[in-house]
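Removed from the display is one protein chain of the complex; every other protein chain stays in position.
Going by the order they are written in, the chains are A, B and C; count residues from 1 in each one.
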Amino acid sequence: MAMLEQPTPGAAAPSLWLKRLFVRLGVLPFLLIVAVIVFTLMSDNFLTGRNLANVARQSVYLTIVSLGQMFALLTGGFDLSVGTILALTSVVGALAMAAAFGAMPDAPGLAIAIGCLAGILAGTAIGLFNGVGVAIFNVSPFIMTLGMASIGFGIALFLTGGVPVYGMPQEFGDVFGFGAWFGIDVPVYVAALLIVVVYLLVNWTPLGRYFYAVGGNIKAARLSGIGTRTVLFATYVICALLTALGGMLLTARLDTGEANIGASMPLESIAACVIAGVSLRGGVGRVENVVLGALFINLVQNGMNLARIESYLQTVVLGVLLILAVVADQLRLRYIADLKD
Amino acid sequence: MAMLEQPTPGAAAPSLWLKRLFVRLGVLPFLLIVAVIVFTLMSDNFLTGRNLANVARQSVYLTIVSLGQMFALLTGGFDLSVGTILALTSVVGALAMAAAFGAMPDAPGLAIAIGCLAGILAGTAIGLFNGVGVAIFNVSPFIMTLGMASIGFGIALFLTGGVPVYGMPQEFGDVFGFGAWFGIDVPVYVAALLIVVVYLLVNWTPLGRYFYAVGGNIKAARLSGIGTRTVLFATYVICALLTALGGMLLTARLDTGEANIGASMPLESIAACVIAGVSLRGGVGRVENVVLGALFINLVQNGMNLARIESYLQTVVLGVLLILAVVADQLRLRYIADLKD
Amino acid sequence: MTHHPESDGGPSDRAAPLPAAPLLELRGVSRRFPGVLALDKVDFQLRPGEVHVLFGENGAGKSTMISMIAGALRPSEGEFRFRGEPVELNSVHHARGLGISAVFQEFSLVPQMTVEENLFLGAESTRLGLLDRRALHDRADAILKRLGFPLRPRDRVLHLTRAEQQMVEIAKAFRSELSVLILDEPTASLTERETAQLFKLIEQVKAQGVGVIYITHRLSEIRRIGDRITVLRDGRYVATVDAQTTPEGELVRLMTGRVYDELFPKVRFKPGRELLSVERLTTASGSVVEASLSVCAGEIVGLAGLVGSGKSEVARACFGLEKIAEGHVRLKGEEVTGQGPKRMLKRGFFYVPPDRRDEGLMMMRPVRENVSLPSLTLAPFGNGALLDRRGETDRVRRLAEQLNLQPPRIERAVEAFSGGNQQKVLLAKSRTRPVQVFAFDEPTVGVDVGTRVAIYEFIRDLCEAGAGILLISSDLPEVLNLSNRAYVFYRGRVQAELAGDEITEEKVLSHFFERDAA
Partner (left out) sequence: ADWYPYTVESWNPPFDMSSPRTTVDYVPLKKADKPWQLCVSFPHMKDAYWLAVDYGIADEAKALGVKMHLVEAGGYTELNKQISQIEDCVANGAQAVIIGAISYDGLNNLVHEIHGKGIPVIDVINGISSKEISAKSLVSFGEMGAKAGEYVAKLHPKGSKAVKVAWFPGPAGAGWVEAGNKGFMDAVKDSAVQVVETKYGDTGKEVQSKLVEDTLQAHPDLDYIVGTAVTAEAAVPVLRSRGLSDQVKVVSYYFTPGVYQGIRRGQILAAPTDSTVIQGRIAVDQAVRILEGKDYIKHAGPKLYVISKDNINSFDRAAALAPDGFTPVFSVGE
């Protein structure tokens, strides 16, 4: 990526110019454009304001979780517990909110606040354990988060007996699930806010750099005077916190606390990151691409539904696209090399 | 692992002696012993020849898949498609076998042969694609195998609509699913055979070393004259082949071809490897430990079922044990160093 | 490790002048690694404004000692005093705070980050909690200019050569206010020009009263900049002597307990038929341009040149590691242009890379597996189909003895060995199969004198046994003393070919820079 910030001057042939753009932006924007064109041709209802709003809102949850996942990947780890964090947040949040609402039916606002707090705390707690396990006991993130996923799911089932939790104030769903300002859904605003925050954290603070450093070469990070344990710990807490926020938004959308959501989240969020060019070996990845990655996955699913592609075929197509996205990214890496000279 | 092959002589205090055993064997044997004791105390039916045979047989499928998974991990990759490979093998194998049997009801043996061949080919085909993607197009193994998993599953559903495939000759299940010689089930013999083969391949052939080399330092491997692409390709084909064999055994056990099996296999097999000390960064891992790892997971599940531990609690316990196993392994790494001299 | 009964006097301080109060003092400091006592009750004093050289064999404990001073390692026992005050150096950050900063032997760089990001890693300047990117960029530019290193602040470190990375590591140490500067083999992969620059800098900070701890295996450097020398052996303090007056032989004796008459062995060249011939070779990346050279049986051909001159790349291209745009490579008369390492090895050509961590060794695997890796299909390592574990172990043991691997434990993971000993493992790989042409790229990076002699003898024996040897080195004396023919590279081109007595420092250096003048 050496050249990204300082394009070498000189007569750039249009093709070269395109290459540059390709290198700078990555493959996803191009794939997105192609997808949009294809689906627009396949269905009249695709390129409509309300459907795009639709896609935007549907993408919110995966996007937020993927942002969290990105931190884990940057430091060379994983978080396989994001699914469970969603579930636990949803269940605990709903239980607390319902209880609070039941206790004081005339203060829904307060109930909502309490519920969200409880849920987010519960979700983040999982992250705390992950952090301690990985940073202090250096348990491999894979096992640590997989273990916590299993534990957390067990707890969520305990709390609910497997049945959905309801009784949350109507306002919760109305605002955070389905509310909209100026035709844009509330969840989208929240996501946008989180994206900005994460972007700043990652690109404009020392801590942000430390995630890359720890993932890139943990020994070097230590020799440079970085508290690697602290950074690792922060990684999993932040990931859990973001996921928990996503969990509360999802709960608002569902209007119930569900123990059975998010099973496919871990792999989907990692996939979103990887097609966005985040390296599983750590140290490489950009926030904006991760957002595009999550968007891409949702857009394709939405497009295929609108294009009435039958669902078995959809699984196949999705698989193919994931692979193609990465193959295309390989080309990009070649070009990068080319552009160095 | 330095000392594994050559114990240094000298007066060893019993504690030291135990340490050394601990280091040589790893933490799993000890955990297994503990588990056995605990469960024996918790249930009279646990430590019975019948149940142990039962555990042995149940472990067969995870063990075989984990062996395959180990190759992927050794080279610093993953195989997330093992679940799909199981399903596809099962479906295709069953369809072919049923068809062949229908065509010539008086030659079940031939039908079985045809079916197994078809199934194993189908499963291995996925591995071929994985291999090409990873070795030739250097797609990240995560995405490549995840994508193929999605594709393969789509195909399996397409072939069956999710309905079990019936009509395989009775003999198939009777022999490869439930047959037994001298009180030991046929699947166990097959597994034992495969374990030996894999052990030889990994520890006594150049190719075996090359897996470690590619995972340990792919550049160094290349400079040492190793065809790294070939090795990577072989990795995923071997993994798929083993999994496919497991898939046919499972099909025999279930007596039907099923598209809905193996969903939990990818993570379970990786977990089995990791608690067995296989490094996700590649280059580290031993066959015998992987076998123990798979055995451990099955033993615990069986034990908890027999001890009548309630389902929700089981998920929690399993999670805790996974983490503990790895924490314990950290201790071991310390000891290893101590014993160096 | 062998213990030497004859002791060399306690901490007798024979260097009289400047009785200034010590800036930094170590008292009875020990460090135990699992299984090894890396440092054993060592005393050490650093005065302001002196260059204090740490000298000792590979594995003597030098890096361990400075890692503790830099706060990267905790001592098992012992006391540190900084400006007379006892201190607990419990983190790199803390040490930095005191103005102690280090150039680490194995670098402290994050490959995926840019030069600029690496320079300030752990000490980013911020405004309102946010990174002050402009300031960072300007400071980076300033430092690089001051040090005169030709680096682009926004290149990613992984795209740099080891030499360039070394410069980044050095620049990193110079970024903050200094009181103690630690340099652990900073010149290992630098060439004359950068080394000269570095020494100028050292003189500057000396003048400002900074205490410099300098680790090197190059005796010539000790003369050039050293004030005092502390010798370590097997983790124990041996002596502190004056750098200018102590004769080299004496130093080596203190260090090894043995006496070497000659550092560079006499090689009896008997050039035979041409083994490797390169004709007007140009690489796709342009790092080599129309280079022609040849290597005959029974001779050592040296390649000298500045960093980035392409002397490595020409060898890499021959071995099939660099894409070749034009030209021919012939091995024993056969056209082998663009063939990969596998085929090259089969044809008896072996390339030993300069960066053992990056391209040379599997750090987490045992020595045995690393050494035998290139030849697993050949006897005694195997019969093509299966491995012969005993044969393997025996042969590797023997090679470990020949190269005097310390400690001689071939089942231990490579990462647990000191730098120099890792280098020995790397060299051992080339002796596992029949080879006619060797290319050694920086074969003595970070290797102590004793080992150097061993390696040089190793190379000599190969040569006298009739092999053709390509010796690529940034350590000029190496090229001067060992090769009977030498090529000087400049900007990817062969600038000059020298033979026999022509190979003198002046002649070679003149071709290093020539075109700069023009």
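Just so it is clear, contacts are C-beta pairs under 8 Å (C-beta built on N, C-alpha and C of every residue); 3 or more make two chains touch, one makes a residue touch a chain.
For clarity, every value in this text was computed on a predicted model and none was experimentally measured.
When the whole complex is considered, the residue among B:Leu21, B:Ile37, B:Ala113 or B:Val163 that touches the unshown chain is B:Val163.
Among A:Tyr61, A:Phe101 or A:Phe129, only A:Tyr61 touches the chain left out of the display.
Of the residues in chain A, those that touch the hidden partner chain are 43, 45, 48, 50-51, 54, 58, 61, 157, 160-164, 166, 173, 177-178, 250, 253-256, 258-264, 298, 301-302, 305-306, 308, 310-312, 315. Where chain B meets the chain that is not shown, the touching residues are 43, 45-46, 48, 50-51, 54, 58, 61, 157, 161-164, 166, 173, 177-178, 250, 253-256, 258-264, 301-302, 305-306, 308, 311-312.
Everything below uses one rule, namely that only the chains that are shown with their structure count from here on.
Here the CA centre of chain A is 31 Å from the CA centre of chain B.
For this pair, chain A with chain C, the centres built from the Cα atoms lie 44 Å apart.
Residues of chain B touching chain A in their complex: 80, 133, 137-140, 142-144, 146-151, 153-155, 157-158, 267, 270-271, 274-275, 280-281, 312-316, 318-320, 322-323, 325-327, 330. Contact residues on chain B toward chain C in their complex (touch as defined above): 1-6, 203-206, 208-210, 212-213, 216-217, 219-227, 279, 283-284, 334, 336-341.
The part of chain C that touches chain B in the complex is made up of residues 33-36, 319, 321, 341-342, 344-346, 351, 353, 358-366, 369-370, 373-374, 376-377, 382, 385-387, 389, 407, 409, 411-413, 416, 429.
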